[in-house]
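First the structure, in the form of structure tokens, and then the observations on it.
The block that comes next holds chain A.
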Amino acid sequence: MTTQRTSGRRKQALAAAAVVAALLTTAACGGGGDDDGGSGSKNGAAGFNAANNKVAQASEAKKGGTLKFASTQDADSWDTTRGYYGFMWDFSRYYSRQLVTNKTEPGKTGAEVTPDLATDVAKVSADGKTYTYTLRDGITWEDGKPITSKDVKYGIERVWAQDVLSGGPTYLKEVLDPKGEYQGPYKDKAKDKLGLKAIETPDDKTIVFHLPAANSDFEEMLALTSASPVRQDKDTKSKYGLHPFSSGPYKFESYNPGKDLTLVRNTEWKQSSDPVRKAYPDKITIKFFTNANDLDARLIAGDYDIDLAQTGLSPQGRTTALKEHKENLDNPVSGYIRYATFPQNVKPFDNIHCRKAVLYGADHVSLQTARGGPVAGGDIGTNMLPPAVPGSEGQKYDPYEMAGANKSGNVEKAKEELKACGKPNGFKTTIAVRNNKPVEVATAESLQASLKKVGINVEIDQYDGSQYASVIGSPSNVQKKGYGIIIMGWGPDFPSVQGYGLPLWHSDYILDSANNNFAMIDDPKIDGLFADYLTQKDAAGKEKTAREINHKVMEGAYYLPFVFEKFINWRSSNIANVYTTDAYSGMYDFVNIGLKNPKK
Partner candidate 1 sequence: MTELSKSGAAVGEPAAASPAPTAFLEVRDLKVHFPTDDGLVKSVDGLSFQLEKGKTLGIVGESGSGKSVTSLGIMGLHTAGQYGKRKAQISGEIWLDGTELLSADPDYVRKLRGREMAMIFQDPLSALHPYYTIGQQIVEAYRIHHKVDKKTAKRRAVEMLDRVGIPQPDKRVDSYPHEFSGGMRQRAMIAMSLVNNPELLIADEPTTALDVTVQAQILDLIRDLQKEFGSAVIVITHDLGVVAELADDLLVMYGGRCVERGPAEKVFYEPRHPYTWGLLGSMPRLDREQQERLIPVKGSPPSLINLPSGCAFNPRCPYADVPKDDVTRTVRPELTEVGSKHWAACHMSQEQRERIWTEEIAPKL
Partner candidate 2 sequence: MLAYLIRRLFAAAVMLVVIILVVFGIFFLVPKWAGVDIALNFVGKQADPAAVEGVREKLGLGDPVLVQAWEFFKGIFAGRTYAAGGDVTHCAAPCFGYSFKTEQSVWPVLTERFPVTLALALGAAVLWLLFGVAAGVLSALKRGTLWDRGAMVVALAGVSLPIYFTGLLSLAIFSYGLGWINGEFVPLEQSFTGWFGGMILPWITLAFLYAAMYARITRATMLEILGEDYIRTARAKGLKEQVVISKHAMRSTLTPLLTMLGMDLGALMGGAILTETTFSLPGLGQKVLDAIKNHDLPFILGVVLITSLAVLIANLVVDILYAVIDPRVRLA
């Protein structure tokens, strides 16, 4: 421990103490006197927004050292089939590879697909129903055995075993086997347990997918973590997540759920076989905290490099960090849209004019403020396609002028719509909001206040947020409780209109329980556009259809978007080659982060 390091850490430690001090008293201490001009050079940090959609300090990353993650949230599962949290998908690239994966590049480019285990992207048949890949040479498991096409197939088959391996995304299952004929590998009668007919493995190097119907996003689905290979003799079924068998540059050394996780180098992995991963650090650790303020303070103090959950600093840490360590912060768009939606099975929201009355009556600026303002909350949402999804027009598409003329609410227009709805004197309804999300409760109160001005009286019902799948996921319960307005948020599973909007807007996704199509949208035109989308062949066509779907949804006035969410993310001064990527909704791309000073 050199003296230089100690003094540097002490300074940061004092700053961290200030975080807590700020949190303990609301008194604003005007000064901020020891701010040295905000230049990022002093402690080596790259500068504010230096890693937002661009690469920060790529050349300073060195081999070796321990990259230290910290988090208040463990993954839902580290099993590649079962994980659904965004940060888990991001992190899983350390220990698992797929046929194709997202490009390790910042911003929009990061959302594109690039070969990983495969030598190239898919050879797709003319009808879009057959995808063929050839596996690269030199790809190995952590025990040195080669990764074969059968391992890939088996890994994908595990998605079918939902009764054992619940939790992960099921797109592959729905696309490859929409009728649900295959029972999954654990009930597979075939000796090699490779009974899924939609996938062929003519030899160890070749894998062929046969889709019953074309799906233009199929390759994006293969880039999901749930398409990772799993070796049958290493499959511990429901316990696989405790120690996944590595196909990537790192392998599990130890894992104590909710306490810590350590990855070490997989010595069998060869750089030459992997065009994507740089594998800078020697070791990667995660330490789990329970106190978000403590976590923030330790990040700011430099004890840890990066927040695993990538949900941004909490309000207290944010304030101090913005004031004193702006050069360590990025302010990316998260990919989430926060919104209110109107179940059509609750009167009078079956009438589009009543829905529009709410859209016009709402004060969008105060909703944005309730979400945390332009920096911590995000830009005012004007439509339902997140900025990270191809086809998005951002605030340029603003059919109700929510960020324009009507941003503080338009009482006149709202009243006109009420008249058209047959409720000239307004009506009463109930907002359903999760009780464990203070920000959502605040937005509900803001909405309540602005709607009162147009004669719509709303009551706020705070339900047990942990039970949302049973409470608002059940349309009959929503109707019974009279929830005319539901406050929620949604982010894309993978950056496409299908990966974002299908469960929200497609009539097939109206379910009796765990429903996410809260608005009960049953519009043949929207269903038709989704069908079109699946057969699109190029990016331009996909983007165009995505725009059309978005416009249809907005024209139906099913949603009141609050913000295109942004958050404040922390990166330590010691990490380099950092950038946010649309592949993971504005999170940093973990897999190629390196340390500037590996000894620190």
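Candidate entries met the following condition: all candidates are chains of the complex that A comes from, given by their letters.
By our rule, a contact is a pair of C-beta atoms (placed from the backbone, for glycine too) under 8 Å apart; a residue touches a chain by one contact, two chains touch by 3 or more; residues count from 1.
Being a predicted model, the structure only gives us computed values, none of them experimental.
One chain among 1 or 2 touches chain A in this complex, and its number is 2.
Against candidate 2, the residues of chain A that register as touching in their complex are 9-10, 13-14, 16-17, 19-21, 23-24, 73-74, 76-77, 82, 84, 161-164, 166-170, 173, 184, 186-187, 237-239, 241-242, 256-259, 288-291, 293-295, 297-298, 301, 303, 466-467, 469-470, 473, 503, 511, 513-514, 516.
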